[in-house]
Structure formats: C-alpha cells, structure tokens
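All protein chains of the complex are present and in place, except for one that has been dropped.
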Amino acid sequence: MTTTDTARDLHGEVVHFLARQTHLMDGRDFEGFAATFTEDGEFSHTPGQLAATRAGIVAELVEFHRRFDDDPVVRRHWFNMVVLDPGEGGSWRATYYAYTVNTRPGGDQRIGPSCLVTDVLVRVGDELLTRSRHVRQDRLHFD
Amino acid sequence: MTTTDTARDLHGEVVHFLARQTHLMDGRDFEGFAATFTEDGEFSHTPGQLAATRAGIVAELVEFHRRFDDDPVVRRHWFNMVVLDPGEGGSWRATYYAYTVNTRPGGDQRIGPSCLVTDVLVRVGDELLTRSRHVRQDRLHFD
Partner (left out) sequence: MTTTDTARDLHGEVVHFLARQTHLMDGRDFEGFAATFTEDGEFSHTPGQLAATRAGIVAELVEFHRRFDDDPVVRRHWFNMVVLDPGEGGSWRATYYAYTVNTRPGGDQRIGPSCLVTDVLVRVGDELLTRSRHVRQDRLHFD
C-alpha cells in the first residue's frame, strides 16, 4: 500500500474488492478470481490444504467444485464485519466473518459453515490484490 | 453521476443509500421507499412483474404486502457484496446479494430466498436515486 493509505480510507475499497471476488467465485469464474491474487498468492480454505500461485488456485477451485457436478446449487459467499490492520511492508490484514448461502432445487436456501477469514492484501500499482487467504471454519474450534 | 464519481468514492455512499432503502421498505414506508427511485423508476421483484413510476411502485408494494395482513411478521432485508460498475450516461450498476430475515410470533427467525439484485443508480442533483431494480431469486435458476 502507499503510505497515504489509512484504514479509514481503505475500508470501503476493501469491502468492494471482497464483493467483486465473491461474485467471481460464485459465478465460477476461477481465472478471474485467481487474477485478484498476486502471482504468488496463497489460498487455504481447509486445514492442511494450501494452493499457491494463480494457476494453483484455479486448479484447486476446479477440483473443489467437482463435488457440485451432480449437486446443482447456487452458492453465494457472504462476508461481513471486515477489520483492517496494518501489516508488514505496507500490506494490510483483513479479518472478517463469512458463510455461504446455498440454494438447491426444490429446497430452501441454507447457510453454510460460519468461518473466520484472514487475508493479506497488497496494493500493486493502483489495484488491491490478495497475497494470501486463510479460511477457518468455526466448527473446527471443537475438534 | 458526476464525472468525479469513482467506484472507490461511491461504494460507501451506495451501501448507505441501500441501507436507508431497506429501513423504509421494512418499516413499510412505501411512499418514502418509492421516493428513493427516479420519477420514472422501475422495480421488478418477480419475473414478469414490473412496477413503473413512484406511484406504481407504491401500488405494487401495497398489493404485495396484503399477503401479510393475516400473517404478522417483522421482515428485514439484508443486502451484501455490493459490486459497482459504470453504466451508460454516468449511471452506475450495483449488483448485490440479498435475502430477508423474517421473524414471526412464537417462531424463530428464518431467512427468505437468496436473491441477486441489479440496480441502476443515477445522481440527481446531490442525491442518489434508483432508476431500476431487478430482483432474481436464486431458486429460479432451476426452473
């Protein structure tokens, strides 16, 4: 980030950035989603799993979504309560709450697992990019 | 919008504008809600249905809410993941996720259908107004 970035200025921009990411993910535009990460970006949505680089993130998402091949569902990621803290080297850490809202044929919409997400965001040129994302489901607190 | 509007500047203002609309709608101030649309505004919440003009939007909302005459419920619209894209003639398109949270006597709160909403927003003088709103329930993807 530039030295002029402050959490106060940045919050709306980050919320907007996260919104655009969810629309890409939920629209299954995995290439577009991965392009919002740095080239060496990291994405972990499950303990022990870590996808690295944009190509690696795309591959992971394609693999992950195979489970929906025979399970038609509209998935929407909801993020909320985004807290920003300055990180190293001008980066920012965004910590926020998340769940999915899943709609299946003939069924009601259901909310998926509640999660805490921790991102490291950097500014490259004029745009925000995600350097890393770690998702932790709340139910894992009890394991 | 003025030429100085950018998505970065506008995002918080749009989120606030949408919040105020939901409070008007959920408080059943349909006149107040319709006044947040342009005079010739359009509002479609169901495929094949389209209300036009502020008076038409009020009439549609009065008619729609008749279903709750014998079904007391506190309804709250939750919008999230708002993405802004520039549209024609200085307008902006806001695309976002939505559901209602419905509380009935003696029952738990329940979440209503997950939706994708697409608005066209314009600035008239100093204020934002909705020129059109189209709501699409996710479960219609399976029809």
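Of note:
Letters A and B name the chains as they come in the text, with residue numbers starting at 1 for each one.
The rule is simple: contacts are C-beta pairs under 8 Å (C-beta built on N, C-alpha and C of every residue); 3 or more make two chains touch, one makes a residue touch a chain.
Because the structure is predicted, anything quoted here is derived from the model rather than measured.
For the chain missing from the display, the contacting residue among B:76, B:93, B:123 or B:136 is B:76, taking the whole complex into account.
Summary of contacts with the chain left out: across B:48, B:89 or B:105, the touching residue is B:105. Although one chain is not shown, part of chain B still touches it, namely residues 11-13, 15-16, 18-20, 22-23, 72, 74, 76-80, 101, 103-106, 108-109, 111. Where chain A meets the omitted chain, the residues involved are 7-8, 11-12, 15, 80-84, 95-97, 99, 111-114, 116, 138-139, 141-142.
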